[in-house]
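The next block holds one structure in the form of structure tokens; read it before the comments.
Note that one protein chain is taken out, while the other chains of the complex remain in position.
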Amino acid sequence: MLLIRCPYCEEERPELEFRNAGEAHIARSANIAGESDDDFEKFFFIRSNPKGIIYERWRHMHGCARFFNAVRDTVTDKFIMTYKAGEPKPAKLPGASK
Amino acid sequence: MKKYSVFAIAREAMRGHKGWEAQWSSPEPKKEYDVIIVGAGGHGLATAYYLATVHGITNVAVLEKSWLGGGNTGRNTTIIRSNYLYDESAGIYDHALKLWDGLSQELNYNVMYSPRGVMMLAHNVHDIQVLKRHVHANRLNGIDNEWLTPEAAKEFCPPLNISRDARYPVVGAALQRRGGTARHDAVAWGYARGASARGVHIIQNCEVTGVKRAPNGAVTGVETTRGFIGAKKVGVVAAGHSSVIMNMAGVRMPLESYPLQALVSEPVKPVVPCVVMSNTVHAYISQSDKGELVIGAGTDQYVSYSQTGGLHILQHTLDAICEMFPIFTRMKMLRSWGGIVDVTPDRSPILAKTPVPGLYVNCGWGTGGFKATPGSGHVFAHTIARDDPHPINAPFTIDRFRTGRLIDEAAAAAVAH
Partner (left out) sequence: MIEAFRIPGAGRLKQAKTARFSFDGQAYAGVEGDTLASALLANGVHLVGRSFKYHRPRGFLSAGAEEPNALVQIERDAARKTPNVRATVQELYDGLTAQSQNRWPSLSFDVGAVNDIASPLFSAGFYYKTFMWPKSAWKNLYEPKIRAAAGLGVAPDQPDPDHYSARFAHCDVLVLGGGAAGIAAALAAAETGVRVMLADEQADFGGSLRFESGARIEGQDGFAWAQAAVAKLRAMDNVRVLSRTTAFGYYAQNFVGLVERIGDHLQKPGRDLPRERLWQVRAKRVVLATGAIERHMVFADNDRPGVMLASAARTYLNHYGVAVGKNVGVYTANDSAYAAAIDLKKAGVNVAAIVDLRDNPTGPVINEARALGMEVNFGRAVIRAGGKLRVSSMTVQPKNGGGERTIPVDAILMSAGWTPSVHLFSQSRGKVAFNDETKRFVPGTYAQDCISVGACNGTDGLMATIDEAYAAGTKAAKDVGAKAAKSTKPKIDASESWSRGMLGAAPGAGPGTTVKAFVDFQNDVTAKDIRQAVHEGMHSIEHVKRFTTNGMATDQGKTSNMHGLAIAAETLGKPIPQVGLTTFRAPYTPVTFGSIVGHARGELFDPTRKTAIQPWAEAHGAVFEDVGQWKRAWYFPKPGEDMHAAVDRECVTVRTTAGLFDASTLGKIEVVGPDAAKFMELLYTNPWEKLEPGRCRYGIMLREDGFIYDDGVVGRLAPDRFHVTTTTGGAPRVMNHMEDYFQTEFPHLNVWLTSITEQWAVIAVQGPKSREIIAPLVEGIDMSDEALPHMSVREGKICGVPTRLFRMSFTGERGFEVNVPADYGQAVWEALWAEGQKHGAGAYGTEAMHVLRAEKGYIIVGQDTDGTVTPNDAGLDWAVGKKKADFVGIRGMARPDLVAKGRKQLVGLKTKDPKVVLEEGAQIVGDPKQAIPMKMIGHVTSSYWSQNCGRSIALALVAGGRDRMGETLYVPMPDKVIEVEVTGMVFFDEKGERLNG
């Protein structure tokens, strides 16, 4: 069971309190009705599915109920950081070299 | 390839089993092949086997980053069935089931296909509606699947708890008698032996690190940890790693890879005579020929390549097993493990040509790919050899999410009201 830091509660809590909500930083177009089939496919179906660093969303379901973002290594399942929804994708990860 | 038989065993017994030849050769990679298959799991090896036997294409390399059959082939709970709802799914899974029946003889390798019956339990009215929809659709598709009362279900599987007092009582079941299990390692080994005997090179410990394309976009070969290997046709059969390999060719996939755990108990004398599955209580169980109860359930919730998962997932799984079989609490979990399953948005596989000329992909089997192994390999070999899908896999395109022509087995089964 993973231990996840909720950036709103500012606490590490067990995975049982959270629900994974898929890849992060996939914005819904403000003009979604006008998107092409290709763009809609990219938005809703295509996923990075990286072996390594993933930017993903979690919800602190049985806690503050907020959605937030996390950076995790999918090979080790180690969390690198978590941050609030709406914050930009971090330009640099803690511990990563330039 | 020397034939296996009881006589061969008797002959070898006389000389201390020193005369057995290697089941597959371990060649050095050549500079170029006609076809490269990425991934020596069951599906990849079957593809190579049928390329050789059906299409006469033997200048084939199967590249494996680790040991053959070591991915989901060697980690799954070996359930075989074909009682899927949609015509497309029923088509491919029943194609596989027909090949399972006779595969031991075809390969001259006992894969222990055991049609002991797969029983899917209903626990409420919604389950009955869903399972009966399957039963009726299967019947008209020529696929056996019959409806059982709780009493008949218990007669077929005596340890099952059908008490009305259960939290989720059994209210009926759908039984596919031709469903069952097979010996997972033997499937990989049997196909490997058959392919190798026909000249296919199975190259283990050879990880693909890049996919090379010509200026016109067509595939020219792959970079590997053992150097560049050329081929004009590359079939990617990399299960949980499909996204990774396809990305190397510049193709982003509608896939996510999740941990799927399974476990076995200590071996006991025969007690579970068939496969039992429940979507509502959510677990499945069978008993191996060795006597171990083989148990699985759902995936972890997050994308991972770690081949491990959380204890709480196993807890939910065993909760469910002991709900269906309360007599098993004193049984012991002997071994648990994890695989990486690649899941598509509609839970059906992709078995298709790709936008890249010469690149083919066979992926997205999710938690249920083992049962399709022979059928998948058979039609994927066709797709590669002819550069055109077999009618059976034609619906399993890569672009169906764009158009909306889904084969949504998950939606058909899992929506509760």
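Per-chain numbering from 1; labels A and B assigned in written order.
The definition used in the following text is that a contact is a pair of C-beta atoms (placed from the backbone, for glycine too) under 8 Å apart; a residue touches a chain by one contact, two chains touch by 3 or more.
Remember, it's a predicted structure, so these values are computed and weren't measured experimentally.
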{"item": "Sole residue of B:44, B:115 or B:377 that reaches the chain not shown, by the stated touch rule", "value": "B:115"}
{"item": "Hidden-chain contact residue, picked from the options B:30, B:139 or B:386", "value": "B:139"}
{"item": "Residue among B:321, B:381 or B:398 touching the omitted chain", "value": "B:321"}
{"item": "Residue numbers in subunit A that touch the chain omitted from display", "value": "1-3, 14, 19, 21, 28, 32-33, 35, 37, 40, 44, 57, 59, 61, 65-67, 76-78, 85-86"}
{"item": "Footprint left on subunit B by the chain that the document does not show", "value": "4-6, 8-10, 12-18, 20-26, 66-70, 74, 87, 101-102, 104-105, 108-110, 112-116, 123-126, 128-137, 139-142, 159, 165-169, 183, 185-186, 189-190, 204, 265-271, 281, 287, 289-291, 306, 308, 310-311, 314-315, 318-323, 326-337, 345, 400, 402-406, 408, 410-412, 414-417"}
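Note that in this section only the chains that are shown with their structure count from here on.
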{"item": "Separation of mean Cα positions, subunit B and subunit A [Å, integer]", "value": "30"}
{"item": "Residue ranges of subunit B in contact with subunit A within the complex", "value": "241, 243-244, 252-257, 301-306, 308, 310-312, 342, 345, 399, 401-403"}
{"item": "Partner subunit B, residues of subunit A touching it in the complex", "value": "1-2, 15-16, 19-20, 22-23, 37-38, 40-42, 44-51, 54, 56, 72, 74-77"}
